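In this view, the complex is presented without one of its protein chains, the others remaining in place.
So, chain A:
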């Protein structure tokens, strides 16, 4: 399909581990697969722990691992802590001098037009080590406000070297613009995309509420189960199905027993793909205290389900239109959650209408529009770079001077890295 040569870019996406399962992996595969229609795309996986990826990427994508844990777990360099990958990044413990070295070599040698990082530590590598001619894009799948202060300090110093930073919500993009000085860096919300469902949408008739996610405390499935007790008290024919596995499983099981909900609330285990499971329900529930995006909310809506969700930072409020295609309730508010669920349980017509609206409204998260946005962004950045212009649209003269610094030679990048490391080490003492 590479018929228009001039617009074909070589794009590399750098990811922690492309062989596992998770929201970032799924969305990166979705983006890469769609970009591969018109561009040369590779996914570079810092780590590899198994022969084949758990999720199957588009066959046009080239997948390249940097460190193979099956052979290199005990590599002497892998036993020494990472120095370029920031210390206060969540996954620092899984990085090492070996990953520093391999990522550095990959970036030094890359002939990609665009290199995209998918987590803060990898964005730091790209900001510091990608060649000057390469468009450097950092993606944030978490949120600035939730980053530890010491990580924020590192990012504040390094992210100005990026050409663009994408967040998954507008709220997070606004936080980066407001709280970080990123002159010349284009900061843009680029939501995760969810593939077009292959099944017909739910008809909204089954008395089933569906939730899906890892069973971890932040998801607040305890709150959902407690809230669902009020639904069962009024409508014992309704059931709640919670898909996923995790450390909370046994605690949630005990809660179900204590509340006597064992014939109405079911811990279903993990299901991949979730598509057929959403279609069995007629309402979806999301009860997190914190949700940087909310892939499952979009998945449920794309299957025609209205979603009752907590209004937690930042995803739900940008995905759900309260009262039109779902309901937003205050974080941690069990009564409000029960009431919102019951409103939809009681009123078949409203539930089905909101389900149809959810289906329509969630089309903006189809790979088509999301990928078109990414493509436009990468294309604009590439032509700006080729013309020696800064990436950000509005740039003052002062900003321009700083931006020029952002394109500095690699040597300078390394010295910047060591400065950051000194800062980090000082902070550690």
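FYI, a residue touches a chain if its C-beta (ideal position, glycine included) is under 8 Å from a C-beta of that chain, and two chains touch if they have at least 3 such contacts; residues count from 1.
Everything that follows uses one rule, which is that contacts and distances are computed from a predicted model.
**Student:** Out of "DNA 3'-5' helicase", "ABC transporter permease", "Transferase" or "Quinol oxidase subunit 3", which one is the UniProt protein name for the chain not included here?
**Tutor:** From the listed options "DNA 3'-5' helicase", "ABC transporter permease", "Transferase" or "Quinol oxidase subunit 3", the omitted chain resolves to "Transferase".
**Student:** May I ask which residue of A:101, A:289, A:350 or A:373 touches the chain that does not appear here?
**Tutor:** Result: among the candidates, A:101 touches the missing chain.
**Student:** Which is it among A:93, A:148, A:217 or A:269 that touches the chain not included here?
**Tutor:** Answering carefully, the residue with contact to the hidden chain is A:269.
**Student:** Taking the entire complex into account, which one of A:208, A:231 or A:344 touches the absent chain?
**Tutor:** Within the whole complex, the residue contacting the unshown chain is A:208.
**Student:** Just one of A:199, A:233 or A:386 touches the chain that is missing; which is it?
**Tutor:** A:199
**Student:** List the residues of chain A that touch the chain left out of this view.
**Tutor:** Within chain A, the residues touching the omitted chain are 52, 56-57, 59-66, 68, 71-72, 75, 77, 97-98, 101-102, 104-106, 198-199, 202, 206-208, 253, 257, 260, 262-263, 266-269, 273, 275-276, 279-280, 414, 417.
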